[in-house]
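Moving on to chain A:
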Amino acid sequence: MANVLVNAPKTAKRGAVVEIKALILHPMETGFRPGTMGKIIPRNIIERFTATWNDAEIFSMDMSPAISANPFVSFFAMAAESGTVRLRWTGDEGLVVEERVAIAVE
Partner candidate 1 sequence: MKLLRIAFGLVIVFAASWAAARVATDKRRSGHQDMGEALQKMQDDDTANPGMLFVQLGGQFWAKAAGAADKSCADCHGSAATSMKGVAARYPAIPQGAEAPLDLEGRINLCRTENQKAERLPPESRELLALEAYVAHQSRGMPIAPPADPRLGAFRARGAEIYRARQGQLNLSCAICHDDNAGKKLAGVTIPEAHPTGYPIYRLEWQALGSLKRRLRNCLVGIRAEAYAYDAPEYVMLELFLMDRARGMTLESPGVRP
Partner candidate 2 sequence: MRALLAAVLAFLAPAAAAQQVVGDAIPASLTGQPGDAGRGRAIVANRSVGLCLLCHSGPIAEERFQGDLAPTLAGAGSRWSEGQLRLRIVDGARLNADTIMPPYYRATGLQQVARNFEGKTILSAAQVEDVVAYLATLKD
């Protein structure tokens, strides 16, 4: 069960700068850590987070194993027109998680 928490305003004034915050449940296993019996736990991280607003990319972040477990990302966006913000996390073990939020611009 993919589990994400996205916080963005439902409405915004045209031209306003709004904050978008996102949390995702993910271990961000570094690949440097020995587990039980001293065997290295294989790396399993989110490599990339992208955000689009009506399909135009507005933000991206390449992540390293130094990003904490259950990654948190916050960034800002200019509310130019009403539409859908699509957040996408991709990474190891074929991970693809997507979440959409609608923001109405008045």
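Candidate selection criterion: all candidates are chains of the complex that A comes from, given by their letters.
The definition used in the following text is that a contact is a pair of C-beta atoms (placed from the backbone, for glycine too) under 8 Å apart; a residue touches a chain by one contact, two chains touch by 3 or more; residues count from 1.
Bear in mind that the values here come from a model prediction, so they are computed numbers and not experimental data.
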In this complex, the candidate that touches chain A among 1 or 2 is number 1
The residues of chain A that touch candidate 1 in their complex are 1, 3-5, 7, 21, 23-25, 27-28, 68-70, 72
